[in-house]
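A single protein chain has been omitted from the complex, and every remaining protein chain is retained in its original position.
Order of writing sets the labels: A, B and C. Residues in every chain begin at 1.
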Amino acid sequence: MDEVLYRVIYGDTDCGGVMYYAHYMRLFEIGRTEYLRKRGLSYRAVEEEKGLILPVVEVSARYKASARYDDLLRIKTRLLEAKSYKVVFGYEILRDEDLLVEGHTTHVAINREGKVMRFPRDLLEILLK
Amino acid sequence: MDEVLYRVIYGDTDCGGVMYYAHYMRLFEIGRTEYLRKRGLSYRAVEEEKGLILPVVEVSARYKASARYDDLLRIKTRLLEAKSYKVVFGYEILRDEDLLVEGHTTHVAINREGKVMRFPRDLLEILLK
Amino acid sequence: MDEVLYRVIYGDTDCGGVMYYAHYMRLFEIGRTEYLRKRGLSYRAVEEEKGLILPVVEVSARYKASARYDDLLRIKTRLLEAKSYKVVFGYEILRDEDLLVEGHTTHVAINREGKVMRFPRDLLEILLK
Partner (left out) sequence: MDEVLYRVIYGDTDCGGVMYYAHYMRLFEIGRTEYLRKRGLSYRAVEEEKGLILPVVEVSARYKASARYDDLLRIKTRLLEAKSYKVVFGYEILRDEDLLVEGHTTHVAINREGKVMRFPRDLLEILLK
């Protein structure tokens, strides 16, 4: 499972003293972007060269414990599913060995005209590396 | 089902030209806060007077169509479940009659010491109004 | 001076218990957008019909007191300057009669090719209404 570190800033927290629940979706985004980059693929290149965007069609998150200001979090990302019409990433957000949040996002591939496409085989192969 | 309006600002959108997927959780928050307020209860009062916070322990969203800059959205909120240990809100985000996003959040009640509590009966009764 | 109301949500606050300093720029955006709308002009229409964007080239804010969760804020916006090459909006964020934050943004007009343009006379006239 791939991992990237993230330092919680003031702007991520809320007046409950912990990270605001929506901001974990930013961490999910960081996780999947770095997952692609480690496989030699930037998401920007997918957009620009393949003319595809991979929008989120579904997200879920379960919050087990709270991240606090200045915590150094570990964003772990893995591919849960890679089919021709959808791809699912799974995420775990940890502080040291404590699992704080787990979630997933489901993506489809859409071309410049807004039409849902099959994921290109070479893209799936890179994801499955 | 309760409804509140929300105007999409530039700061809600991303370079894909649509509302960033995490920002819908802000709308979910607006929805449930106004749901409480219409029943005569401010979430701030729940915190201050009852000494309870109602953190989100689970969220999900399904994205069917995109909200764009300056769209006037309708946030519809209803109570899906109200048990002594958890409460579930359901949300629909619409533009005119088009359903863009639907989701839910699950909440527990936690006291000032961080302990999970039963939802007070009077609070449940207000939610069920 | 034009006025629009804004309710502070959890997602606007930080672990200091008050609105995060960056989020006031969202309120400034709401203020100037509604300033235009009251004069019969949507910013989206400026972009789409005139082919102009009006990016912020300068912002400043002075924080005098803190907005808190659930506060109902008043965003007051006025035009401070309208020249052919730049427009300056001034903002005041108040809670009841208390001034919390004041700021300004300076904008230029840029066409679809990214070139700085003069503000069209009809646009300046609408702003000056």
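To be clear about the criterion, contacts are C-beta pairs under 8 Å (C-beta built on N, C-alpha and C of every residue); 3 or more make two chains touch, one makes a residue touch a chain.
Everything quoted here is computed from the prediction, not taken from an experiment.
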Fill in the blank from the handout: Touching the hidden chain, out of B:Arg37, B:Arg68 or B:His107, is B:Arg68
Practice task
Touching the hidden chain in the full complex, which residues of chain C are there? Just list them.
Solution key: 16, 21-23, 25-26, 29, 53, 55-64, 66
Problem - Touching residues (missing chain, whole complex) on chain A - result: 7, 9-11, 25-26, 29-30, 33, 42-44, 69-70
Fill in the blank from the handout: Hidden partner sits against chain B at residues 10-11, 13-18, 20, 22, 68-69
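Note that only the chains that are shown with their structure count from here on.
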Exercise for the section: Indicate whether more than half of the residue numbers at the chain B-chain C interface occur in both copies; give same if so and different if not. Expected result: same
Practice task
Using just the Cα atoms, superpose chain A onto chain C and tell me the rotation angle to the nearest 5°.
Solution key: 180
Completion exercise
Here the gap between chain A and chain B, centre to centre from mean Cα coordinates and rounded to Å, is 23
Exercise for the section: Please report how many Å separate the Cα centroid of chain A from that of chain C, as a whole number. Expected result: 32
Fill in the blank from the handout: Cα centroid separation, chain B vs chain C, in Å, comes to 27
Exercise for the section: List, in ascending order, every residue of chain B touching at least 2 other chains. Expected result: 25-26, 29
